[in-house]
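To keep things clear, I will list the structure first and then write my remarks on it.
For this view, one protein chain was removed and the others were kept in their places.
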Amino acid sequence: MIPRYSRPEMVRIWEPENKFRIWFEIEAHACDAQAELGVIPKEAAKAVWERGAFDIPRIDEIEREVKHDVIAFLTSLAEHVGEEARFVHQGMTSSDVLDTCLAVQLKQAADLLIEDVDKVLAALERRAFEYKDTPTIGRSHGIHAEPVTFGLKLAGYHAEFQRARARLVAARDEIATCAISGAVGTFANIDPRVEEHVAEKLGLKPEPVSTQVIPRDRHAMFFAVLGVVASSVERLAVEIRHLQRSEVYEAEEYFSPGQKGSSAMPHKRNPVLTENLTGLARVVRGYVTPAMENVALWHERDISHSSVERMIGPDATIVLDFALNRLAGVVDKLVVYPERMMANLDALGGLVHSQRVLLALTKKGVSREDAYRLVQRNAMPVWRGEGQFIDLLKADPEVTARLSDAEIEGLFDLGYHMAQVDTIFRRVFGRA
Amino acid sequence: MIPRYSRPEMVRIWEPENKFRIWFEIEAHACDAQAELGVIPKEAAKAVWERGAFDIPRIDEIEREVKHDVIAFLTSLAEHVGEEARFVHQGMTSSDVLDTCLAVQLKQAADLLIEDVDKVLAALERRAFEYKDTPTIGRSHGIHAEPVTFGLKLAGYHAEFQRARARLVAARDEIATCAISGAVGTFANIDPRVEEHVAEKLGLKPEPVSTQVIPRDRHAMFFAVLGVVASSVERLAVEIRHLQRSEVYEAEEYFSPGQKGSSAMPHKRNPVLTENLTGLARVVRGYVTPAMENVALWHERDISHSSVERMIGPDATIVLDFALNRLAGVVDKLVVYPERMMANLDALGGLVHSQRVLLALTKKGVSREDAYRLVQRNAMPVWRGEGQFIDLLKADPEVTARLSDAEIEGLFDLGYHMAQVDTIFRRVFGRA
Amino acid sequence: MIPRYSRPEMVRIWEPENKFRIWFEIEAHACDAQAELGVIPKEAAKAVWERGAFDIPRIDEIEREVKHDVIAFLTSLAEHVGEEARFVHQGMTSSDVLDTCLAVQLKQAADLLIEDVDKVLAALERRAFEYKDTPTIGRSHGIHAEPVTFGLKLAGYHAEFQRARARLVAARDEIATCAISGAVGTFANIDPRVEEHVAEKLGLKPEPVSTQVIPRDRHAMFFAVLGVVASSVERLAVEIRHLQRSEVYEAEEYFSPGQKGSSAMPHKRNPVLTENLTGLARVVRGYVTPAMENVALWHERDISHSSVERMIGPDATIVLDFALNRLAGVVDKLVVYPERMMANLDALGGLVHSQRVLLALTKKGVSREDAYRLVQRNAMPVWRGEGQFIDLLKADPEVTARLSDAEIEGLFDLGYHMAQVDTIFRRVFGRA
Partner (left out) sequence: MIPRYSRPEMVRIWEPENKFRIWFEIEAHACDAQAELGVIPKEAAKAVWERGAFDIPRIDEIEREVKHDVIAFLTSLAEHVGEEARFVHQGMTSSDVLDTCLAVQLKQAADLLIEDVDKVLAALERRAFEYKDTPTIGRSHGIHAEPVTFGLKLAGYHAEFQRARARLVAARDEIATCAISGAVGTFANIDPRVEEHVAEKLGLKPEPVSTQVIPRDRHAMFFAVLGVVASSVERLAVEIRHLQRSEVYEAEEYFSPGQKGSSAMPHKRNPVLTENLTGLARVVRGYVTPAMENVALWHERDISHSSVERMIGPDATIVLDFALNRLAGVVDKLVVYPERMMANLDALGGLVHSQRVLLALTKKGVSREDAYRLVQRNAMPVWRGEGQFIDLLKADPEVTARLSDAEIEGLFDLGYHMAQVDTIFRRVFGRA
């Protein structure tokens, strides 16, 4: 995680201040439950809330000696709470604190990512309606296929980010569990009701079986979802990069006054934001496999997952948060060139209507195979710059034997392709 | 996919026979809808169902010429249906057939994988209750921690495979969509009601926006789930491999009469099945990133995903299906050695009770830090083989100033750790 | 590995016939060395060579019973050799045979891949010289930058595949080792000279320390190289896909008569081969991480790597072999449109010469910052379709104060950019 690709909202979740604050809350809520159960004095629980505090430099100092972060934290806490501190953490193990804290952090991160996706969705919806009826060429294999509208393209991305949102909600549920079950998850030294109490206070569910740790298949699933969402970011980023290519030039990232595209070539205006998003998607995807390798911990746990999570926990969420926000901005400010879209659409001499001609011929009784051959033989010369498709068709006796000139011209109507745009918009947005 | 790691049930889904059968059904159902809408003659739709057939060698032959599989299939179909065949596939594009077919295949595969997980769950549940009260040592970091029961271990895996099942159900929903929307998804040449009809007949939902293809974020999510499930397989496999280690030897894969463990060393009995599962998990995880790289197709589609899916579609599902079945068998027939578990549990001179001693001392008013120091200084000599933990405690005046011999002995009671086993079983199985 | 993406030359390497042939040679050569050392009778070694044979169905049959492939092979071998067979495999362990065999197979595969790269290199060299002086626009960020030649582009790919070749040669060396060291690599039951003899006969080097197995860091490195080579395949494939885009259309995959680009749109000519290569690259890269996960085998070995290698060994080499051959064919038959290249180059109103104008201004004493501003303000209107770059410059008094019209015109000379093409060709091909 580097400042260049970080937003403070997400960085804050991963800062020591937030982590130790959550640790404190876990311990203090646990004390409440323990006091309620009569395991520790009520005054002790009260003292923790009242005098409980932590001092990060002090914690760091202690950790350098004992080489154990939770013990360092507890020692620092004890220095503030005083004698009652000996009731803190009773029957608990470090992982009860660490894993429940990570659950809270990942839940906070998921909340932010869902907000981010909502920004992307809002920008996509606004621009989709803006260009609902703007014709543009649909491309398969990078080759002109048939007309679509630019709004329709954006609607497709909206549907994809709706799925991204649903996946993030599911991923948040996956990791929002609490474990306060002791050294090997048996609750030998702590009542399960403590776990239930802390879970409720922190907005988590109790983990059904924790084995010192919360099982890592949950985290693997969480990071896998981030990888899929990042891949959706990439798809839209690549679309925009393609649209901005010099030869296509149908849309362009906003280029601010004073911006320089190249140190050497003053004419350059490059899609650097979406290129950047393409790279960030690779980075987020790169964290998925380590998260999956973390699942097979030994027996009741080993700690190999910890170093991985210390890095990919912040990095994956910070980078994806940044990427989603950048993407929302790009979509919001995207400069769109409808005239250029129309020019490109027209550039292939009407070839994009080849299917309609094919269908029209079959409706006139030509076999599919023969119709295909007829249309193809009039299309291929157009690629070689040897005339317009419509003219070639009108000059082909086998075609004109079936279709009049007027009928042929009717097949080149753009509106024909837009007939179901409203239907699709209603599917995606519930309105058209 | 190689025969060694394949079950016929899953292989069948990916065979040409099943694929062309689904293609035929898509085309035939589409004809029904088209006929109902009056787009094609009802006799044509009827003819397709009645005379429709395909001939795989013939399809292969045609494909070699036209280099296009769907066209080859349609040509072969036309040879059976006759003249009415020209109404088949009208307004559709190859991807309508290919992607909807893939959705059906992945749905069939998911159904089978869910059945497989159910076998694993059944085996785990049976064995978990069998060993519900069998004490064994819980280990963190590979080091003895505190006692658990073997049933509790298995209950934890059961909870994990319950999650695996839920994820597979969600993954199945992700990919169970139908696209019959034409060349670039505009329905220009085909009524959306055709899509709705085919979807319903095949147990799919219509894809809200398809852009020639069903968006690949769905498939990425599907394969990501397979990767997570495979990682859970690995966790249980690694557990069993550890339990079978010569020094641990608490459980063992079933070793059949006539089996040979090594060509050189006749004494060997190796956990080869779970080692194999460890490797298979790596293989399945390896398919996740290619599936994610498939998301960012160009514009309305490019075909780069196709070669990837031709391989990872069958391979990932076949390997995971095989792995889950092998795992169910391993769990089912696992040979468990409770006496050995008890011997291991006892091997560390009672060290595993150190936390209870710590807690007992704090309850007697010793600060957590002092108690920790007291217990640790009596524990460390045991690692060096210098006595039993209980004896050392009884000989430490600072300990005996707080705890009587009887109190110390009471802290070494195994039953103490089993108190919440029923609670946990009820969480997992709904019964105890 | 599926027939669609397989060439028989590579498939043969992975077929049982080749594997058992290599096993036989390992055993027979080992017998020779053992006989030479006096460990076994010379007649025994002779009998193995003379009567040694294997019968694959019989091996399969035995394996179903003993569940051990090497034992099955040896049993079948014994059925042919007769009594002397008891001297075969003496002091050896299965992995001696399996791992040395895998080394031979990977070496054979590497040889083939190197041949494949040579085909790619030959095609690239021929086409590079063909288009050495064909101007085309160089693009950064997908945006026109400055002119290059098409031959120069191809020379860059040639240099990259020279590196691919060198990496494959190094990868071949990595895995070309022989281990005949017994059950845990101590040579307790077999003289190291046996290993040396077999290594020499098979063109391998003895593995310095094998621990039953040849260490898997070697194989990880091998598959990592395949992943890098596949990524280079992808780069060239993506280049061609870009060049074939309808708006660019500077080059095109060969489209054979009779070929159909789309079942629905008869006009389509799609870059399906290079799209396919893009997907195959993802597949090969997907095998890299499993190969790396294979490194950390337990102690002297576990067998988790085996299932991975049974799949990725054939799959990675077969797919890459296919991809390289396909790529060589694509380059060889690529249809190139120099006129279109020139038209695209000219399409931006001369913007591509902006750097030369910038440099000319600085040479006239304008500061870099001022010169940048001057050029940029005349370039940006061109993007908006508001005139030709050269005209705008000539109309800008601040520019004309420094540069005459003739000087400005001189800056728009295409030949200027070609001056070092020969230099670069000499670097790459050793000739220009």
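In this document, chain identifiers A, B and C correspond to the written order of the chains, with residue numbering beginning at 1 in each.
Everything that follows uses one rule, which is that a contact is a pair of C-beta atoms (placed from the backbone, for glycine too) under 8 Å apart; a residue touches a chain by one contact, two chains touch by 3 or more.
This one's a predicted model, so the numbers in the text were calculated from it and none came from an experiment.
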Checklist outcome for this item: Answer key for C:11, C:56, C:122 or C:297 versus the chain not shown reads C:297
Next on the checklist: Just to verify: which one of A:5, A:24, A:54 or A:161 makes contact with the chain not shown?
Outcome noted: A:5
Checklist entry - So that we can see where the missing chain sits, which residues of chain C does it touch? => result 74-75, 78, 83, 85-91, 138-142, 145-148, 152-153, 155-156, 159-160, 163-164, 167, 170, 174, 182-189, 192, 206, 208-209, 211-212, 215, 217-218, 220-221, 224-225, 227-228, 230-232, 234-235, 237-239, 242, 278, 281, 285, 288-289, 292-293, 295-303, 355-356, 359, 362, 366-369, 416-421, 423-424, 427-428
Item to check | Missing-partner contacts on chain B, residue numbers | outcome: 137, 139-146, 241-242, 244-248, 260-262, 264-272, 275, 289, 293, 344, 347-348, 351-352, 354-355, 357-358, 372, 375-376, 379-380, 382-383, 389
Checklist entry - Taking the full complex into account, what residues of chain A touch the chain not shown? => result 1-2, 4-5, 65-68, 70-71, 74, 89, 92-94, 182-183, 189, 241, 256, 258-265, 270, 272, 275-276, 278-280, 282-283, 285-287, 289-290, 293-294, 298, 302-308, 310-312, 315, 319
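Here, only the chains that are shown with their structure count from here on.
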Checklist entry - Rounded to the nearest 5 degrees, what is the angle of the rotation relating the C-alpha atoms of chain A to those of chain C? => result 180
Item to check | chain B against chain A, contact positions shared by both copies (same if over half, else different) | outcome: same
Checklist outcome for this item: Per the C-alpha centroid definition, the whole-Å distance linking chain A and chain C comes out as 32
Item to check | Junction residues of chain C - those touching two or more other chains | outcome: 241, 260-262, 264-265, 270, 272, 275, 289, 293
